[in-house]
Each structure stands twice: as structure tokens, then as C-alpha cells.
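A protein chain is absent from this complex, but the other protein chains hold their places.
As written, the chains take the letters A, B and C, and residue 1 is the first residue of each chain.
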Amino acid sequence: MKVLVANRGEIAVRVIRACREMGIPSVAVFSDCDRDARHVRDADQAIHIGPSEAAASYLRIGALLDAARQSGADAVHPGYGFLAENAAFAGACRDAGLTFIGPSPETIATMGSKTAARAAAIRAGVAVVPGLAAPLCEDAGGAAIAAAARGVGYPLLVKAVAGGGGKGMRMVDDESALAGAIRTARSEAGSAFGDSAVYFERRLEHPRHIEIQLLGDIHGTVIPFVERECSIQRRHQKVVEESPSLAVSPALRQRMASAAADVARAVGYTGAGTIEFLLDGSGEFFFLEMNTRLQVEHPVTEMVTGVDLVQWQIRIARGERLVLDADRMLAPLGHAIECRIYAEDPDRGFMPSPGLIRGLRPAAGPGIRDDGGVSAGYTVPTFYDSLMAKLIAWAPSRQQAIDRMSRALREYHVLGIRTTIPFFLWLMRQPEYVAGRYDTTYLDRVLAERAASGANTPGFSELSDRDEEIVAVAAALDAYLRATGTQAENGGPMRSRWADAARREALRG
Amino acid sequence: MKVLVANRGEIAVRVIRACREMGIPSVAVFSDCDRDARHVRDADQAIHIGPSEAAASYLRIGALLDAARQSGADAVHPGYGFLAENAAFAGACRDAGLTFIGPSPETIATMGSKTAARAAAIRAGVAVVPGLAAPLCEDAGGAAIAAAARGVGYPLLVKAVAGGGGKGMRMVDDESALAGAIRTARSEAGSAFGDSAVYFERRLEHPRHIEIQLLGDIHGTVIPFVERECSIQRRHQKVVEESPSLAVSPALRQRMASAAADVARAVGYTGAGTIEFLLDGSGEFFFLEMNTRLQVEHPVTEMVTGVDLVQWQIRIARGERLVLDADRMLAPLGHAIECRIYAEDPDRGFMPSPGLIRGLRPAAGPGIRDDGGVSAGYTVPTFYDSLMAKLIAWAPSRQQAIDRMSRALREYHVLGIRTTIPFFLWLMRQPEYVAGRYDTTYLDRVLAERAASGANTPGFSELSDRDEEIVAVAAALDAYLRATGTQAENGGPMRSRWADAARREALRG
Amino acid sequence: MTFEIEINGRMRRASVERSGPGRFLVTLDGVVHDVDASRTGEHALSLLLDGVSREVQLAPNGLPGELIAGLEGRTAGVSVNARRTRRGPAETDSGAGEQRIVAPMPGRVVRILAAPGDLVAARQSVIVVEAMKMENELRAARAGRVTHVAVTPGMSVESGRVLVVIE
Partner (left out) sequence: MTFEIEINGRMRRASVERSGPGRFLVTLDGVVHDVDASRTGEHALSLLLDGVSREVQLAPNGLPGELIAGLEGRTAGVSVNARRTRRGPAETDSGAGEQRIVAPMPGRVVRILAAPGDLVAARQSVIVVEAMKMENELRAARAGRVTHVAVTPGMSVESGRVLVVIE
């Protein structure tokens, strides 16, 4: 086997590591601006596939198939994002005789349509969020639309059938806003997914986003895993995930896992996939959608089960049988939390902060896993999402995992660009987070409150007066050393003590 | 609580991390050459304690007590090495009203004498390696010595009563070599430990070094852990450790763990400690010695049990009760391997290779833990041992842990000095290591064979012809770029494509 | 040697005097700190002062005298001698006069939320620019009237491009 990794960034590095551990050669692909990216340097081979714009490189099926042909790869790992849930790509791989490391194109197509996926869940006997069973007709009249909306009930969401990541989605509180919401949702969906179809879904009040990872082999075995809690979201984008969830009892876990496995079996699912549920305050859960690929947040599951999901994706694609102990996969060991370190400035509304990484020292040590995709000297480009690394902390208990994450965030150095590290340090101290009292509305609400209080809101960094003084002292010394000093002067006192040793070193040869 | 960390290097960083996770302020100490060392920068406070020579700094009890007083620390963590097993230091801490994070001075003194420790083991009903029950008399005559040796039986070891790390130890195959061995062992022991007392121990033929980690609280609870396999040794120094051992069945584990706990209870042990055993080919095991401190290799135990041993040391010192599930501590989850990354050149007989670290990128990603003590820009000094970092790999199975370790070693970059990384990559491929067919004599035997074959032995790096060509191409390009180029030229093609982006960045402000 | 250091909007005066190898007396707002300082990287200083150890990262922010400081996971914008080196009138500033909303990075205009003549409140969103797969709402720093909208939805814009002008 030789695997073409049809992706970039941390997930490409993750897949390359798995390949290397399995003795499988890996082939990276890269766009113009990614020549120096870490995945290119880490892979056994690397093929240039086009200009920096994703549409001209990482999204171009023909270029990827050419790269596979050129490199002699016989399998393709799509990662997440880009073409990972594109049925046409999976089909094109199959047609080209390549093993697509994921489910069949047919399954991708089914689960990629939110309405078709909901129908599949219903057939499997799993409750879905109340809503329309089929897309709204393009030419439905206002009265018919209003009736459909009343049937679902307000507040509701207008959602793109092909949607994802909050795009093509609008909240509607009453009928007056309905027509406008449908119009903008259709327009966004059309430009984002090339499909303007939308449908209605009831908006649950304070739901948690709980998802079940699963693996299915080609011999019919489906194994669900302990849940991931992904309710810390900003504008429908997950930023912190953990496993297990404080909101899920062992009994509820069994029920959610069974429901997820039922849906997967109903569509003959193979490979790694995730069923997303919304969990309401009463403990009822509703099928939301299925992601037919590896998730960004897969490491938290790996940390509490010990399973390497990426290696299993590859093994399943090779036709191996799942030989995992299904009971153990539902019995998490300890607790894991993931923070997504983005190149964004949390103090400027999470504005992207691309640019040159002048220094990088990821956190390490006990219980810490760093899944990074960048390196010092690399310029975070403006063309793709801004995820630089995922920092995962494991500990025997949730509180210890929070404490460990805080320790790791403090020792994580990224120089030259802004990142979300200060935000996570802040979050790890919030009473709601520490107590686990949060749902999917928590973060947007808190951020809105902070924004509303305007210029008086301190930044997430919350430097004490003493810390500010220390920074001022450092800045003054830095300026002094640069203004007066040679490098030797800059080196400080110890350098001189070391000069002898260095000189002696030079003689060793 | 405020903890003075009376150590340096990776173990000081390890202890500081534990303190930080527990919300406990930490105080580093440093010698002249360690001003820029990582532990100094990571601690909340740092106190200079003297010149670079260990005897004038890290071994100076008075300076350490002064540092504790000056900083307001009320507890002392000794790490390993230096004063960690020095009863006088533990006593001085107690006398100064400081909590010594370790066992009592009396226990340290008892177990620090190999003959007293053997007596304690015998009292606890645990078999010891056959040998003398008491040190040889200083003034014993040749005939009496020879008779004592015959009683123990050849081959035997002359061992320093106060010994450790192979110092003051000599192998004797027959009576003719006895007197000379005693003389040199006494001399080495005298200069290394200030105590020239020696005794005899039978030399087992092909033993494995298996050790049992344990924790004891001040309420009388002692919990032993799954064994560590430490038979990969060079000149009696461990270089690779793993847990569990392929040579230990669950039944044998129970017996060894019980024996270890019996010894610990017999001496009223508190804190973290380790009982070292030799295991012979027939499955019999013999008490070798007890280490009354944290071991270098403690992470492999942490990885397969999930327990943070350093945090437990601190909790025990605070008087907390051990609340660990004793059965779980003997049921390892998966497999962990540790490689000790030393600043040594394996291709020059593991000669120390101190000097400036020009670049450092530790391995990371799934299943990898890096416990490092150095950083880029730091000069590894010549005054202390050369351990730079410990790389630990965890995986569900031993073979996967080996594969993961190999992957991690390949991605671990240390620039400017030689390290043992190429040696570990080589070792991870040796059939004996992969099969687990090794004992404490394995590595020295293989290294002696390589040395005997002289100049024809390839280095551990084993570059293929193609790899050598690639290195040659890189060296030629490096020379070309430095000779012809501006920095821009050096930057390669993509830099120019990025220049625009960088310039645009510059405008953001 | 004396410097003006601005952190989080607060200006401090600092003078530095070398008192020995690696030792400095830093006077900050009249208080003298005895500092043991060592450069531990191109953009990092290790400081021992007032009974604490801290490592501070100070990386250039693209403009002379402007730095991003990092301290144990937190960051702060730092200006050194900004009054001496400060560029022309600041954009999107909170002072008086014209506000110009500029593209903070290359991207595509998604939506325009205000038209010429509209009154906008402080912190009101006026335009949405997409970059790095994210929609970024750009807000008015203070209340005013929109005088000019320089772009249309769908346009690609370079970093620094003026998008909306508010009076």
C-alpha cells in the first residue's frame, strides 16, 4: 500500500505519522504556498498540485488523481474538510482503481444530504430533530412555506440540505423573518455548496452537541465509541472538545451508542464516521447529522480508549476485521480535552492572524499530546482555515485534565502571530466550563456579553499589573540590548561564562 | 505549599510541571552554567546556588537550605541523583522544618546500605541475590576473604556497600582475580561515595533487571505497580526501559509486586520508591536493591497505569491517603517504552557530546510523550550527566510501541550536537529487541562485538547509498546557497511567492 | 537609556542601566528593579526579578517598535518609543475624526451592512469579509455616519484596502 494524503496541515501530518508507524509510504500534495509546509517535509514523497487557492489545488479532483498516478499511490486518505465528504471524489478514486480510505461514494452521498440522512436515521428507529422530511420546493408559495414552518414550530432553523459548519443556516423566531431567512440561507448555500436546497428544523432550546465516533469494517461489524462533548462552539464551529461528557451517564451512553451504530448499520457504513446528536435538558437525544470522515476532534477519543483511529481507517480499507473489545470502547479511561489552536486573534473578534511563525515551542510532558501542522519559519497562509495545532490533555479526572491543559497552554510558545491560546487559558478558568455547565449557546452568549460591554472588557490575556510591569521591563531590556549591544552583549551574562566552553568545543572536530 | 526543586535538567522540569498542575509555586535552583537552563525559566522563582561543579552547587546542602529559606519554600523535591538518596540531606530538611518529598532519613539510610537493605529484604521473607550478609572487614586476611568468596560462589561481584550505577563494582571469575578486584572496588567506592566498604554477591548468569515501582502513604498503605523491564543497559546504566515486561506473567507479577510491597512495609516506606530485582531464566527473582526516590524511568509506569507519580509524591508528602485501585495498578494498559536521549555520540563509544543545541524539535503526536530538559540555544554543559530528554512511546501493543518509537525518533531533530537517537533507531530494529529476547548482558555483548570488528563496523546511522547521496546533494546546495546567496536566495522559491503576503502583513499593524 | 513603553494602552517610562554581567537596573515609573536578564532566544528574555522567574517572548509585529509580547500563554501588544516612530494617523482608531475601515487581511467581501449616509453605532458591524474560511465582521470603532463604501460584495480585497469610511 502507498497512501496519497489528499489534504494539508495538521491532519496530513497525523495521517503521515500513522502511515509511517505502519510501514506504509506516504505521498503529500501541496499548493504553491505550501511548499515549505510540514506535511510536505514529513512525507516520503510530495507532489505539487497547483496554485494556492484551494479550488485550484486541494479541491481539484483531477490534480489529486494525477498525483496518485504519478507517485504510484494506490490508496487515498482524504483527511477532513476539502474533498473528504465529496462523493464524486470517492467515486473518482474508485474508478481510477484507488482505495479510498473512507466509506463508499453512495454512503457519502446519502449522509451528505441532511434530509436523506435524517430519513436514514428514522428508518433505523432513531429520533431526529423535529423538522421537514424533504427539502422545501424551490417554487413553494409563501403560504405553503409558512404552513410547513408552523408544522415544525418556532423557533426554527432554516438549514441547507448540503450544509455544514453553520453555513447556509439561519435562525427564525417568528413568521415575519421567515422569507428573508430562506432567501439568505439559499444564497449562502448556493455559493458555498453549489446546492441551494434548504429545509426546516426545530431549534432546540439549550442543547448539548454530543457525538458518537464509530468504526465499521467491510465484514459488517460496527463498533461505537464513548461520546465526545463538543458544545463549546463559536458560531457553530467547535473550539474545545472533550470525552467523556459530564452530561452523559453510562446508561445514556449505551443508548446513544446503540442508536449511532443502528444508523451506521442501516447505511452499511464502513470506515470511521461520527453521528452527531443534540441532547436536550431532559436527556432526550436527536440525530443531527453524520460526518462520513475522520473528525478534527478524534484525538480525545483516542486518548480515553487507546485506539488509533487513523490506523484503523487504513486497516479497514485493507479489508481487515475490527478486533476491538466493544465494551472497552464504551468505558473511557480518564478524561481528555482538546483545544484547537487557531491563528486567530481572540481579542479582535477571532480575526484570522496569518503570517510568519517566528518561533514555536509546543507544550509537552505528562498527559500532553500535540498534533501540530506548522513549524517555526513557516508562514501561515491566508488561503485555508487557520488551525495550526490541536493540543490534547489527558488525566485521570476532568479537573486534572483542565489543570494539565492550563499548564500546557502556559508553556506553549507561538511567536510572531496571534493565536487562540490566551482564550483557552481564560476558558479553562471560567466557572461554567470548570463545572461543565454549558451547552451549545454558552460561548456565543458569553462572547456577545463581552462584546456588548465594549471597550471596558479586558482582553482574554488578563495580565495582572505585575505581569504588565514584567512585560514592560522585558521590552525595555530588549530595546536596550538591541540598541547598545552586539550579539555578545545580548547574550547576557552566562554567554560569557560559556564562551570558553564554546571555544573549546570548536576545537573538538 | 511551595516546593524547592533541588535538581536540574529534565527531572526538574518534570517536577515543576507537576507543581504547576497542582497550583503549587515552584522554586528552581541553578549553578553558574545553568542560568539559561529550561528549569530556571519554567519555575515561578529561581535561586542561584553556586559554581557549575555539582559539589559546589547541586550537592551543597547548605546552599539548598538557604535557597529554601530565601524563597519561602516549605517543601523540597530532590528529583533523582544528586542528593535524592542522601539521608543527611533529608535529615537537614527535616531539621530546618522543610517537608522532604520522599521517605524518612532513616529509611534512606537503611536502604542506602546495600547490606542493610538485603537484611531488610530477608526479614521481609524475600529472596536476595546470594551473597554476604555484612560488609567485608577492612582488616580481613586473604584466607578469610577467599573462604567468604567460596561460600558465595564464583562468578561473583565485589560491590560497594554504598554503591550505585555500577561504580565500585567488579566482576570476579575466580580466586586469582579476587584481591585485585577488591582493591580497585574499594578505591572507586571510596572516591565515589566516601565509603570504601564492599561485599560479595553471586553473579547471576543471564538475569533480567525487573523492578517494581511502589507508593507508600504515611497511613500505612503501600501500593505496588506493574513491573518495569530495564535490562537494556550499557555498563550497568539503563538506556531503554519498558512496561510491562515480556518475561513477567501475571502470576509472576503478583509475586514480585507482593514481595516488593513486603519489603517496603517492613521498613515503613513512604513516598515513591522502587525495588529492583534480578530475574533468572527459571523465573526465580532476587532482591537487588531499593531506590528510595523517583526513578528516571517512572514515565513508562505512568503511561500504562495513568497515574501521575510525581503528583502522588507531593500528595503523600502533604499527608494524603493513597486512593488508587491496587488491582488496576497491576493491570497495565497497553505498552510503553522509554528511550533516554543523551548528548553522547554512539559512534564514538558513547562519548559525551556537550555543546550548543542549535535547533531542537522534539517528537510529538499520538502516543508520544517528551520529557525534555533542554531547549534550542542552550549549551549542554560538561558538568553533569548528559541526559537531554526522555522520549516515551505508548501503544496498545509492544510492537506498535516499537513502531511508534521508531517514527518518533525519525522526527526528533537535535541540531549541533550528537545524541543517542541513531542508536535507538538501530536498537528498535534489532531482532533480539523486537522479540524481547534480551537480558542485562545483551547490549554490552553486542557493543563489544561491534567494537571488536573494528573499523569495518558501520555506524549506528546506517545510511543507505541513496540517503548518502541525498545528504551530499543537501550539503552541496547548502554550500551553494551560502556561497552565492543572500538570505532571499536561501529562502528558496516559495519565499518570493510569499513576499507579497509578508509585505501585506506588515501593513496590518 | 530611556524608553517609552506602551502596553494595553498604558504608557510607562523605563530607563535601563547595566549594573554588571547580565545584571540591569530597570527603573519603571520611578521604581527601580534589580534584574538578572538573559537572552534565551532571538525573541525571548529570561528575567529574574523581585523574587520571580519569568520568560517573556517579544516578537516583531510588522511595524518598527511594535511587538507582540508573550508571557505564560498570554499576549499583549507592546509599543516601544511609539511616539517617536509612530506612523501617520491611525486607522480604525478610537480618537476623533474620520474612521477608515480597512481589510485586515486579503479576502473577499461577503456582505456590506451599511450604506453611505447610514448612521452607525460604536461597535456596529459595517462589513463582512471572508478569509481563511471565516467570515469576519468589521465594526465601527465609534458612532458616526458612513460617507463612503469603496467595495462591492464578491470583490477580492488586499490587506490594508480601505472598505468603508465613517465620519
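A few remarks follow.
What we mean here is this: a residue touches a chain if its C-beta (ideal position, glycine included) is under 8 Å from a C-beta of that chain, and two chains touch if they have at least 3 such contacts.
None of the values given here were measured: they were computed from a predicted structure.
Although it is not drawn here, the omitted chain touches the following shown chains in the complete assembly: A, B. Checked against the full complex, the one of B:G23, B:P250, B:G281 or B:G359 touching the unshown chain is B:G359.
By the touch criterion stated above, the residues of chain B touching the omitted chain are 343-344, 348-352, 354-355, 358-359, 382-386, 409-418, 421-422, 425, 451, 454-455, 459-463, 467-481, 483-484, 490-494, 496.
The chain not shown here touches chain A at positions 28, 35-36, 40-46, 71, 375-378, 501, 504-509.
Here is the rule we go by: only the chains that are shown with their structure count from here on.
Chain centres defined as mean CA positions place A nearest to the mean of all protein CA atoms.
Ranking all chains by how far their C-alpha centres lie from the centre of chain A, first place goes to B. Per-chain CA centroids place chain B at a distance of 47 Å from chain C.
Distance between chain centres (mean CA atoms), chain A to chain B: 38 Å.
Separating the centre of chain A from that of chain C, both taken as means of CA atoms, is a distance of 29 Å.
The residues of chain C that reach two or more other chains are 22, 36, 38, 41, 52, 62, 104-106, listed in rising order. Counting partner chains per residue, chain A shows two or more touched chains at residues 354-355, 382, 410-411, 492-494.
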